Structures are given as C-alpha cells and as structure tokens.
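Missing here: one protein chain of the complex. Every other protein chain is in place.
Letters A and B mark the chains as written, and numbering starts fresh at 1 in each.
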Amino acid sequence: MTAAVKRRSRRPKGLTAHIVLGLAVLISVFPFVWTVVMATNTTEDIYKSPPKLTFGSHLLENVRHVFDTIDFFGSMLNTLVVACVTTVLVLFIDSLAAFTFAKFDFPGRRVLFAMLVGFMMLPLQLAVLPQFILMSDIGWVGTLKALVLPALANAFGIFWLRQYIHNGVPDELLDAARIDGAGFFRQYWNIVLPMIRPALSFLAIYAFVGAWNDYIWPLVVLTDPGHLTLQVALAQLHVGHTTDYSMVMAGVLMASVPLVVVFTLFARGFIAGATEGAVQGT
Amino acid sequence: MSSPPVTGPAAVPRHHGGPGPARLRPRRTPPAGAVRPRRRGVLAHWRQYLAISPFFLIFGAFSFFPVFYSLYLAFQRWDGMGTVQFVGFQQFRFLWDDPVFWMSIRNTLVIWVLSTVPTLFGALVLATLLHSVRRFRGFYRIALYIPNVTSIVAVSIFFGAVFSNNFGLVNAILGTVGISPVPWLSNPWLIKLVIALLMTWMWTGYNMIIYLAGLQAIPTQIYEAARLDGAGPIRTFFQITMPIMRPIILFTVVISTINGLQSFSEPQVLFGSNAANPNLGGPGQAGLTTLLYFYQSAFVNNDYGYGAAIVWAFFVLIMVLVVVNWRVVQRGRKS
C-alpha cells in the first residue's frame, strides 16, 4: 500500500517538477537564442514592429562591423590574460591562506581571520577613487597589472576554502604526513591541494567569471584604448544616439559565447565543487 | 569519515550569520601545527604568517588603504586635477539636503527588494524541485546556472533591446494579444522592475546551486523518519528542510544584499545610450542607484569629494540598517 501511495504521489510530482524546471531552463536560455536572432538580422529588422522572430543571414556582416568598430580580439586577449592570471593567483593565494587558517594555530589567528571576514563586508566601490590615485601614482593606470592586483585579495575565496579544508581534510592525514617528514609546504602541495580539487574548481570558475565580467574598475582604470577589456569595449559599442543594434548584439554574442563554452566544458567539476563535493564527508 | 555531514560551502553560513569575532571560531580544533611546543612564539610560525601574508598585503595596499583614503577625500573638494581643498563636513551637509541622494537610496532599496525576494524564493523552489527529480539533473544544473556566467553589460544591452518601448520584443508580444505598448523604460516603477528582473534572471541559478548543496547535505534518514511519522511533502519542507536550511538562506541573503545594494552596471548600461542624460539613470532618474550617483558625481561632474561622501554615507547607512535588523532578529529569537 505504501508503495502504491508513493508511486501515485511521485509521478505527477515528478512531472510537475520537470515542467517547472523546463520552463526555468527556457527562461534561462532564451536570451541567448534571442541574441542570436538579433545578431543575424539587420538593425532595421529589429526596429520593425512586430520585430522579426527568425534567424537572418546578416551575421557575418554584423561581425565585421564589430571588428571595424572595436579591437575585439585585442580586448578579448586582454580579458583572457587578466582572467587567467587572476584565477591562477587567487587559487594559490587563497588555498594557501585557507589551509593555514584551517589547520594551524598561531598567535593572532583569530583576529586576522575576523578581519578577513570583516573585509568581505566592505564595499570596494569606496576604494575606486583612491585606488585610481594610487595606480596613477605608481604609474599603472592603463595597464593590465592594475586590473589583476586588486582582484587578488579575494576574501570570499579564503573564507570558503577554509571551511572546506577544515571539514574535508582529516587531521590524521596531515599528522601522518608530518611523521613521514613532510613540511608545511609539502603538506599543502601533496595532500591538501589534491583533496580540495572540487572546491578549487568552483572557486576557479567564480574568480574567472568575476574577472571576465568585471566592469566598473576596468572602465575607470583602463585609459589606453589599446588596453581595453571585453566588457568595456562592449559597452563602447553601445554608446551614442544611433545604436546599430544588430552589430551590438553580434558583439554581445561573441563576448558571451566563449565564457558559456568554457563553463559548459568545466561545469561538471564546477557543479561537483559546489554540490557533490560538499557532501563527500557523509 | 568522522567529519560532520555538512562540509564545504554548505557549512559556510553557519558562522556567517554570527555576531562577530567571538563566534567566528566554531570550536577549538586541535590544529595540526599546535602539537609543537610554542616556545619559540611568533617566530616559530613564520611559515604560517608567510602563507597568509600575500592576501593581507595586497588587500591592505589595494583595498583597505584606498577605502580609508576615500574617507579623507570625503572631507575635501577636488575636481580630480586641480588642488584639494579641505571643506570639513560640508560635503555631508550637502548630502543631507540633496534630494537626489535620498532618491538614489530609495531606488537602490526598491530595486534590491524587487530582485532579492523573487531570486531567493525562485532559487529555493527550483532547488527543491531539482533535488526531487532523478533525470536530467546535470543538464538542469548547468542550464540554470548559465545566466550567471554572462556579463552584466551584455545582459543589460539585451534587456534594453527586449524591453524597448517602441521596438522591444515584449511589447510586440503584448501587441499581438491587443495590449497597448507598455512604457517599460520610461515609467519610474517599470524601470525599477526591469532592472530587478534582470538581476533576478542573473542570480536565481547561482542561489539555486547553493541551496541544492545544502539540500543534498541533509541526510536522507531524516526524511525517512518524517515519512514514517506521516508528514506530507509540504510539512516536511517547512518543518525539516527550512530549519536545516536556515543558515544557508541567511548566507544567501547576506550575499544578495551585498550584490543587490551595489547595483550599478545594470542602469548604467541600460540608460547609457541616452545621449542627453547619460549616467543619470533614465527618465525621472528612476534607475539612479546610489553607486551610479557616486559614479556620476565623481567621474562625470568631477566632484570627487562629493562622490566619496556619497559612498561613505551610503555604507554607514547600510551598516546601521544591518545592525538594527540583526538586533531585531536577535530579540525575536530570544522571546
């Protein structure tokens, strides 16, 4: 009887769940489809009312316009460099600090960690102005260094990894390693890093996406038009009274697709980092 | 393994909602390094200090110091190029009398509420549903997270096109069912709604993933027991899922608050093409968030001191709100 009740109650519920989730997926993905529609048509088609709803054949033309208007590949390369360097360094700095906070006791540890958590609450917009003055005083305005360095101080990453290491890396393992003669850094490198890989991949995507999509700081600090990031270049496409929408949309498409592809490729590890990895302790 | 079931990100919120340093350390783990006698004091831990130093030094130089330097700027008048002039509290007096500043705070708060509530609610519903299904799980997770990897600039341009008063898709669809065009981007409330929709679209998937992690960490035995007691799915949700999820929900509320109150790019890009009034947040300044007002004052009007005053006043205000809110929550918990 319980089995019968279970089956009866589960079927419609499962179906409803799939319908709701399916709708949510449609809403999530629709903008990408619609962006493609706009990017493959002409601006006139977009301005038509009702607008054209089907794919057009003007993609190449629009893409060419994008290339004519902004240095697309240059800014893409800049963004890629900034995002990659930032991600790698953040992973290293944060995991090392997280390991230290999670597994060692040293004078001042509590205070330092409390400060770190407090930092998470500071609105960094406050820093934009003086950061800019600082950058200009040390002559970094307009350089990619100016984008990477401030992004390296990622309090969230340390906080998050610390929890993971604290609960996910058994002390016994570290004790055993120490008895075998492994020093601080070798414990970190040989034991901790491999064990927290799922958490790292979550943080990696988080940091990479954050660096890729950062907007206000690059907008302010990148004064040299040869050194723009993709987001700033994209915003420049969209300026002025007369907006060539199909061209802008082609730019939006080209700027978003790489990230979506990278994400989908690494999504397995990323999702695992956020979910399955979280329950490996059970 | 002996470690508690909830680890990793799911454990984050447990300490996040805490009042401060005293509760930051959950319990005294016997840290591996502490086995050694502490006779050499601080110096013995040079490796540990070295390991955490990059963060603190970089943060100190590029974030902490600038943040407090901006406090100094808030007491000056400076056009960004000429001389700096000390003006005392004048900027804050101006701020007090500036209706645009107060409006920008109202705008920010309205947009924040309009976006956070549906985002978190939708994320919780989706996570619960996703937790209950068996097929296509991986697909759903990826597809629903994708909005979060797109850039705010791209999404803002997209929303601007779709909700355009004259040629937008939304009005075209409404038109086919006989509804006259809705002024999405010129009515003050609709402007806020569009910005909130945009943020909801971007952040629902992200929060869903975090909730999902929490849900998966709840041992299935608890649910088995509840079912044996005859609890239905709704009761199970409110009596078991919600209490266990409470810290995680608090965590997402905090993160959403930080994100939501810092909205800037959305209205900036959405209305940046308005040649007559760029950076003003659209018609009626309905999309003028506090950070956008800061940007406009500092970088457009070259009034850097006033810009710094805006952000600091905003920060203090938010802190007051948070503390009051927290006190209320604490009192509610005691009684």
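By definition in this document, a residue touches a chain if its C-beta (ideal position, glycine included) is under 8 Å from a C-beta of that chain, and two chains touch if they have at least 3 such contacts.
Quick note on the criterion: contacts and distances are computed from a predicted model.
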item: Undisplayed chain, where the name is taken from the UniProt record, one of "Sugar-binding protein", "Dihydroorotate dehydrogenase electron transfer subunit", "Anti-sigma factor antagonist" or "TldD/PmbA family protein"; value: "Sugar-binding protein"
item: Contact with the hidden chain (one of A:Met135, A:Ile158, A:Ile196 or A:Ala267); value: A:Met135
item: Residue touching the undisplayed chain, where the options are B:Ser132, B:Asn165 or B:Thr236; value: B:Asn165
item: Residue touching the undisplayed chain, where the options are B:Pro147, B:Gly260 or B:Gly282; value: B:Gly282
item: Where the missing chain touches chain A, by residue; value: 43-44, 47, 49, 69-70, 130, 132-139, 141-142, 149, 219-220, 223-226, 232-233, 235-237, 239-245
item: Sites on chain B contacted by the missing partner chain, in the whole complex; value: 53-54, 57-58, 60-62, 65-66, 69, 72, 77-84, 91, 94, 97-100, 160-161, 164-167, 183, 185-188, 271, 273-274, 276-280, 282-286, 299-303, 306
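Going forward, only the chains that are shown with their structure count from here on.
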item: Distance from the mean Cα position of chain B to that of chain A, given in whole angstrom; value: 15
item: Touching residues on chain A, where the partner in the complex is chain B; value: 9, 13-14, 16-18, 20-21, 24-25, 27-29, 31-32, 34-35, 38, 46-51, 93-94, 96-97, 99-101, 103-107, 110-114, 116-117, 119-131, 133-134, 149-150, 152-155, 158-160, 163-164, 166-168, 170-171, 174-175, 178, 183-185, 188, 198-199, 202, 205, 209, 212-213, 215-216, 220, 230-231, 234-235, 238-241, 243, 245, 248-249, 252, 255-256, 259-260, 263-264, 267-268, 271, 274-282
item: Complex interface listing, chain B residues touching chain A; value: 1-12, 15, 20-21, 24-25, 29-35, 41-42, 45, 47-49, 51-52, 54-56, 58-59, 61-67, 69-70, 73, 122, 125-126, 129-130, 132-136, 138-155, 157-158, 161-162, 166-169, 171-172, 175-176, 201, 204-205, 209-210, 212-213, 216-217, 219, 233, 258, 261-262, 264-265, 269, 272-273, 275, 291, 294-295, 298-299, 304, 307-308, 311-312, 314-315, 318
